[in-house]
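First comes the structure, then the notes that go with it.
== subunit A ==
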Amino acid sequence: MLAGAAAAQTMPFVVQGDAIEAPLAGLLGDAARGGAVVRNRESANCLICHSIPDARERFMGDVGPPLEGVGSRLSQGQIRLRVVDPTLLHPASVMPAYHRVEGFTRVDPRFRGRPVLTAQEVEDVVAYLATLR
Partner candidate 1 sequence: MKRAAAALLCCMGLAQADGVRPARDFLSPELRAQQDDPSRHPGWLWVDEGEALWRAGERSCQSCHGDVAAMAGVAARYPAVAADGALLNLELRIERCREEQQGAPRFGYESQALLSLTAAIAQRSRGLAMSVPVDGAAAPFLERGREFYATRQGQLNLSCGQCHDENAGRRLRGDVISSGIGTGYPAYRLEWNTLGSLHRRLRACSLGVRAEQLPLGGADYLALELYLAHRARGMPMEAPGIRR
Partner candidate 2 sequence: MTDFTARITMPETARRGDVVPIRVIIRHPMEREITAEGLTPLPRRIIHSFRVTYAGEEVFRMALSAGVTANPYVAFTTIATETGTLHFEWLEDGGAVHRREARLVVTA
């Protein structure tokens, strides 16, 4: 990855197979905080495309697969890779990369050089998704 000021907010990671085994920057995720990030319409906005098993949430999207059971289907490392940058797995993936700042086109200046989620938020989301068994 390119270094520099723009990349300063993303943390380095190592891909092994289809997973990033080590938590970003060695951070510990918090499932409760992660649940809030997943529901937040201003940042990750996961529910615009995915559904979670929560009857209080109305009008969840169906562009991506339902997240119910994702914690059984995938390991934490596999989830981490898919949140950080799903195009590493499927170049044509419709899902955005949530922890990447390089290689984009025409980014709105307000978002330039910033990942959608910080390393801590990624770890929180991973911890939350792992609980969806």
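Just so we're on the same page, contacts are C-beta pairs under 8 Å (C-beta built on N, C-alpha and C of every residue); 3 or more make two chains touch, one makes a residue touch a chain; residues count from 1.
On the choice of candidates, all candidates are chains of the complex that A comes from, given by their letters.
Note that the structure is a prediction, hence the values are computed from the model and not measured.
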In-complex contact partner of subunit A, selected from candidates 1 or 2
1
Mind pulling up the subunit A residues that touch candidate 1 in the complex?
47-49, 58-63, 87, 94, 96-97, 104-112, 114, 116
